[in-house]
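Note that one protein chain of the assembly has been removed; the remaining protein chains are unaltered in position.
First chain written, first letter: the chains are A, B and C, and each begins at residue 1.
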Amino acid sequence: MFKYEMRVRDYECDLQKVVNNSVYQNYLEHARHEFLLANGVDFAELAEKGVNLMVIRVELDFKKPLGSQDDFYVTVEVQKESRIKYAFIQHIYHKEDDRLMVSGKAIGLAVSLQGRPMACPELEGLIATEPV
Amino acid sequence: MFKYEMRVRDYECDLQKVVNNSVYQNYLEHARHEFLLANGVDFAELAEKGVNLMVIRVELDFKKPLGSQDDFYVTVEVQKESRIKYAFIQHIYHKEDDRLMVSGKAIGLAVSLQGRPMACPELEGLIATEPV
Amino acid sequence: MFKYEMRVRDYECDLQKVVNNSVYQNYLEHARHEFLLANGVDFAELAEKGVNLMVIRVELDFKKPLGSQDDFYVTVEVQKESRIKYAFIQHIYHKEDDRLMVSGKAIGLAVSLQGRPMACPELEGLIATEPV
Partner (left out) sequence: MFKYEMRVRDYECDLQKVVNNSVYQNYLEHARHEFLLANGVDFAELAEKGVNLMVIRVELDFKKPLGSQDDFYVTVEVQKESRIKYAFIQHIYHKEDDRLMVSGKAIGLAVSLQGRPMACPELEGLIATEPV
């Protein structure tokens, strides 16, 4: 199971003194890209070649807020959603006590320069073989 | 129907030359706060008083990407989700031709300083009387 | 004198309940790009053609903080700094009473795809003819 550790930066917190909701999407995206890289799939390099990995749907459940300087980790697993769609199942846990802070699901697919959805063999190898 | 106009700023675009996915959540949040303000509900003032309006779930469908300097508008409608939960139904349309770029749903509720969900009469008045 | 109006968005405020310092650089950049566009220079289009307008130095003086939902405007003027360098002199004023909130200076130049500084006739026409 892929895990990526991060720490809340103060500028990510808002008026309510907790991490702004949109920032969790940043965390999840960064963890996905690290997950892809760790598996030999380079998001920026693919974009350079004209293969854009795009997210078409996101669902986020905010359970508990992260605050200033909290340490946390993000998990990533991939499930196949359809022939060309992949679901990234992601959770954010507080590092101190492993409590669940945010759970998310991002549906992604590969899109050509012309904006056409396309098969992406690079993603095929990432499917979790165990039920997640 | 509440509408709020904005324009893409270049720093909101990423490597893929389109608005980064997490930025749409910024747009939706800002439009919600403008909607609340237009209806006499001040998010920052409530936070000051210890009433935090919190989003507990977000769903976003990315239909088409916005790019550099695009003009767009965000719509906001509120539906009641349960006794204390409110669903903000939001759409982002390109200003040029009114095509749908992103549709979103944010479930929110009011939370006391102690972290307790609470009734929020300020939100009650916002419910759309027409089906959305 | 070029002026561009904006409003603080709540997500731009941080733990201290005022706009985070780095966000002013976003405001200044966006106002510069609007200034360039208003003068027929398209930052994103130039980037597409391999001409990157780059900022090599920034100076910012934070006089007063902007807060939640404040309306403000940004001014932009250009001075020539050297044969290929341009200084964008920018000020952020509160809209309510025109008080100065931030003053900034950004030194920019055009850079080719190979990373070489280059003359940029598009910028030449922007020089303020009056002393600023």
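As a convention for this text, a contact is a pair of C-beta atoms (placed from the backbone, for glycine too) under 8 Å apart; a residue touches a chain by one contact, two chains touch by 3 or more.
Since this is a predicted model, take the numbers as computed values, not measurements.
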- Task: Give me the visible chains that the unshown chain touches, in label order.
- Result: A, B, C
- Out of A:H33, A:R57, A:K85 or A:K105, only one touches the absent chain, namely A:H33
- Item | Option from C:V8, C:V23 or C:V41 whose C-beta touches the chain left out | C:V23
- Task: Looking beyond the chains shown, say which of B:L15, B:A38, B:L100 or B:I127 touches the absent one.
- Result: B:L15
- Task: Using the touch rule from the top, list residues of chain C that touch the missing partner.
- Result: 15-16, 20-23, 25-26, 29, 43-44, 47, 52, 54-62, 65
- Query: Residue-wise, where is chain B in contact with the chain that is not depicted?
  - Reply: 10-11, 13-15, 17, 20, 22, 68
- Message: Even though one chain is hidden, which residues of chain A still touch it in the full complex?
- Response: 9-11, 13, 17, 26, 29-30, 33, 37, 43-44, 67-69
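Rule of thumb we're sticking to: only the chains that are shown with their structure count from here on.
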- Query: Which one of the chains is farthest from chain C, going by Cα centres?
  - Reply: A
- Message: Based only on mean CA positions, could you tell me how far chain A sits from chain B in angstrom?
- Response: 22
- Between chain A and chain C, what's the gap in Å when you average each chain's C-alpha atoms? 33
- Message: Quick check: how many Å separate the C-alpha centres of chain B and chain C?
- Response: 28
- Item | Where chain C touches two or more other chains, by residue | 10-11, 13, 17, 68
